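My questions will all concern the structure given below.
Every protein chain of the complex appears in place save one, which is left out.
Per-chain residue numbering starts at 1, and chain names A, B and C are given in the order in which the chains are listed.
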Amino acid sequence: MADSEAILAPQEPELRHHFDDSAQQLEASTLGMWVFLVTEVMFFGGMFGAYIVYRNMYPEAFASTSHFMNVTIGAINTGVLIFSSFTMVLAVRSAQLRQKKALIAFLILTLILGCVFLSLKYVEYHEKWVDHHIPGPGFQYADPRYFHQAQILFYLYFAMTGMHAIHMIVGAGLLITLIVMAARNRFSSGWYTPVEMIGLYWHFVDIVWIFLFPLLYLIGHTQ
Amino acid sequence: MNATLPFAQTETPINYLNADYGWKSWLFATDHKRIALLYLFSITAFFFVGGAFAVAMRINLLTPEGIFSHDTYNKLFTMHGIIMVFFFLVPSIPATLGNFLVPMMIGARDLAFPRINLLSWYIYIVGGIFTLTAVFQGGVDTGWTFYAPFSSSYSNTHVILAALGIFVSGFSSILTGLNFIVTIHKMRAPGMTWNRLPLFIWGHYATSLIQVLGTPVIAITMVLLGLERVLHAGIFDPTLGGDPILFQHLFWFYSHPAVYIMILPGMAVISEIVACFSRKAIFGYGFVAYSSIAIAVFSFIVWGHHLFVSGQSMYASMVFSFFSFLVAIPSAIKVFNWTATMYKGSISYETPMLYAFGFMGLFTIGGLTGLFLATMAIDVHVTDTYFVIAHFHYVMVGGMVMAYMGGIHFWFPKISGRLYPEGWAKFAALLVFAGFNLTFFPQFILGYQGMPRRYAHYPPEFQVLNVMSTAGASILALGYLIPMIYLAWAWRYGPKSPQNPWNAKGLEWEQSPTPPPTFNFEHQPVVTEPAYNYSGEEQEVKLG
Amino acid sequence: MGVFSIFPSRASVAAGEVDALYTFLLVVGGAMTAIIFASVFFFAVRYRRKSPNDPAPKAIHGSLPLEIAWTVIPFLVMLVMFAWGTKLYFQNYTPPLHDTLDIYITGKQWMWKVQYPTGQREINELHVPTGSSVKLILASEDVIHSFFVPALRLKHDVVPGSYQTFWFEPKEPGRYHIFCAEYCGTGHSDMGGWMTVMTPADYENWLAGGANGGSMVELGGKLFQQYGCVTCHVTDHEGRCPSLLNVFGRPVVLDDGRTVMADEAYVRESILNPNAKVVKGYKHDIMPVFEGQISEEGLLQLIVYVKSLSPPTASPAKPAASAAKRSSK
Partner (left out) sequence: MSHQVVPVKVYAAIFGALLALTATTVAVSKLELGEYNFIVAMTIAVIKGTLVVMFFMDVRRASSMTKLFIGAGFFWLAILLVFLLSDYLSRGWLLNIHWL
């Protein structure tokens, strides 16, 4: 995916010759990363738009589908992601302090938490599969009144969480790169821009989930 | 890559073109100038493919019955639209001239992320391959707008491949925009304040904003469409509870701002050319600069003007109509300021200036007919007719392509180090202007007469105007072919260009050799005067 | 119809109004174009460089009054375009509430099926009398089409899954093109026909000609029986479902407190998906869901039948003010 490359493009510890100094280089990377995250906001924004339109159009159907969302897993996953953001920020901190061991440890921890998230996601998707809640020819829904509407909402559920999961997978790949780089002492000189940038990315993915969780799992639950 | 620069001028100084040879030095180039050339060649190729489709369409429309089958015709205009918009016009100026000139104009050695720049070219090519595969597999027949539910449930052509191509190439556009934004913010030479930026840079900055903020939405829309085609979950299909108009909203949220991606860089080029060939500072620099940003911002709140007859709420239509008029104001400001720039200038008529004249006239007509479309009661009649076709060809071909041609000629000496044959160039420019008007002016009349667009055949009373249009298109084709030939010739055999053949202002002309060396400048450029200081004034220009 | 007249023929009252607006824009646009062209041309000639050694001209950096002038004046001109265009648009897209001649048009790949309340059916032909307010109710069986009559200066997309309407007052007898203006697949350019405008007398004659198979009301009434609607909505007295007498064209209060207008779109939705809007005081899930069971044409007939249960009253219900206030919340 294009996203990964944008971040993966390895930054040399040395100054790249088209920059004046490393401060300029760092500022450029930071701004570039933020601009990239803004595009990500709009990328998910399209789906949030579709979601809001349909939620507004079919509130009852939405309430009905939200009963099939696994709130427990969703909540646990929220915790897991927040925890991983926490470890990520500690990784960045270790990089700042040039603590190689701690850096690697926190990166690995973040990676593990990311994998936990993805595994739980898999469990959830599997549940949906068993219940025939995957949109498409095999879709079934208990309440015939809402068959079509529910299918649309499950479609959005899968599109949104799926895109989020893809971002997590990309993030996991980036973390592995970081771990390798850290192990090879690439950050020992006090230059840690990649750690910081990928940290930003990771937190962003966390924020997307922070919004997905209430929207998809919680709202309409009581109706 | 050759990093050592010779400081003494030798017989043939080392420049970015001869610094390194072999295909690898091109395909793995990170030099923005070489990447610009990679783009230049691929974009030209796409232009000719798209142009060939246009020629075929115009031939079909010579007779009311048409020549090709309906399906063939439907594929022709779809692929013409897709290729011209996503693979030619959106990247045209930014990815070639912009890539080449943005760093040079602000006094930087390269773009902020050279490797991402190269990556964006590869992404563009991959997207192009997907789309071309769709073409060679038999084509797509949805129109470039992909309206659901036709595209999602009824068309049995290669919609997914084409959508994938657009999805992928979108990231190329995003990355280019991102690179420009960061470069313009962080890499300006000492003394290059925002108030001194050439208007070319302002235009590209505004373009980049749109690319970065709008393109992701078309990307996700294409994903949703592709998935819908596979799953038939009904998100855009009313028989399954979906709303087809939602697709149109999401599509135009990008595609309207995208039309300004397709004009702002053209305006950027025109500002440079008009100033240079009038030997004057741009009249109202601040207004021209800020109007680019205003266009970029307002462009995002007018998309509903494509939906006036679609069943969109009339109140929403009203709001969108209002903002459509508002977004026209900054364009008007630009046109007036360019005209005023010529006042009491010292004007010469080299080819780039001829194209600039063409731009000013044709963009004005195209833009003013945009106002017809923004007027709801008129749009109800002329939407989806040739009036719309004429409107957007006036702005896109008469505006942007003219500016592109003008820019190519203007910076050709810089890029190639050679001069092009002025006589041929002037002749071709006049041919383009004449051919263009003959092609597209009759379409305004056709449109108001009621000839719908995307028609493979039509009632006989429309034939006369259609024949005129086809005749014009063949002149136009010639007008594009001639520059191809003499530019290619001049690249090899043209006379060597002096460093600054136009006596133009700007870092790229004044402080960098022609053609430029790999890192653009031999010494760190320092800016001490405002842009376009043709009269050599001391005083500083205030922005705004 | 001369090929080189810029205006196509005008079949309706509104066509002249649109042409007037168009003329206004042509004049303004033409004037602006003339100004720009003339100044560019004049400056280019007047200030051309006579020799390469001409001294550089003095810089003129700008002029605030000029900038303001060419911002404000175009803006004011555009406000006129906006206001005029919007007014006409609302007018043409808002059918009168009463005394309209309703004609039902269904688009499908690639033809227009036209049904008259009196039972006539045609394909790719539309007959209308002068002097009446013709209201078209547009439905689609498959993809999006667009019903376009250049001589009316009107079109509207025909969107599957909903009804779209517009109206006009035919003025000039004659035959006029109908086109499909929204791309809809292979036969898009074949999806045309003719609209015939007739004098009221001719129209009566034409009507007398060919109603086969009963009027839409009759056909709708049959469907009303066939689908069993009648058992509950008309003859039932247990109050399980609302009576449909005198409902159409009047505001209805729903169980969630909203008030909506009982128009074509409402009736359509209530048949296909009864739970979407339930009338206050009635239960959900009583009525079967008819989604996917009735053809678009059948639906239109049912709607006409439901309409016929609500004969126009002498003093029309006044839904406008109160209903509007509520729904705009």
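Throughout what follows, contacts are C-beta pairs under 8 Å (C-beta built on N, C-alpha and C of every residue); 3 or more make two chains touch, one makes a residue touch a chain.
Please read all numbers here as calculations on a predicted model, not as lab measurements.
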{"item": "Which residue of B:76, B:213 or B:354 touches the chain not shown here", "value": "B:213"}
{"item": "Residue among A:42, A:61 or A:182 that touches the chain left out of view", "value": "A:42"}
{"item": "Absent-chain contact - pick from B:301, B:419, B:434 or B:471", "value": "B:301"}
{"item": "Residues of chain A (touch criterion as defined above) contacting the omitted chain", "value": "23, 26-27, 30-31, 34-35, 37-38, 41-42, 45-46, 48-49, 52-53, 56-57, 71, 75, 78-79, 82-83, 85-86, 88-90, 93, 96-97, 199-200, 203-204, 206-207, 210-211, 213-215, 218-222"}
{"item": "Chain B, residues in touch with the chain not shown (by the definition above)", "value": "185, 213, 217, 245, 249, 253, 300-301, 303-304, 307, 312-316, 319-320"}
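Here is the rule we use: only the chains that are shown with their structure count from here on.
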{"item": "Chain-level touch network, classified as line, ring, star, complete or other", "value": "complete"}
{"item": "Chain centroid nearest the full-protein CA centroid", "value": "B"}
{"item": "Geometric centre distance via CA averages, chain B-chain A, whole Å", "value": "34"}
{"item": "Distance between chain centroids, defined by C-alpha means - chain A, chain C (Å)", "value": "45"}
{"item": "Chain C, residues touching no fewer than two other chains", "value": "none"}
{"item": "Contacts with 2+ other chains: residues of chain A", "value": "148"}
{"item": "Sites on chain A touched by chain B in the complex", "value": "2, 5-6, 9, 16-19, 24, 27-28, 31-32, 35-36, 38-40, 42-47, 49-50, 53-54, 57-58, 135-137, 139, 148-149, 151-152, 154-156, 159, 163"}
{"item": "Residue ranges of chain A in contact with chain C within the complex", "value": "60, 144-145, 148"}
{"item": "Chain C-touching residues of chain B, taken from the complex the two chains share", "value": "70-71, 74, 141-143, 147, 149-150, 153-155, 238-239, 243-245, 278-281, 283-287, 308-311, 314, 317-318, 321-322, 325-326, 328-329, 332-333, 335-337, 339-340, 342-349, 357, 360-361, 364-365, 368-369, 371-372, 374-381, 383-385, 445, 448-450, 452-459, 461, 464-465, 532-537, 541"}
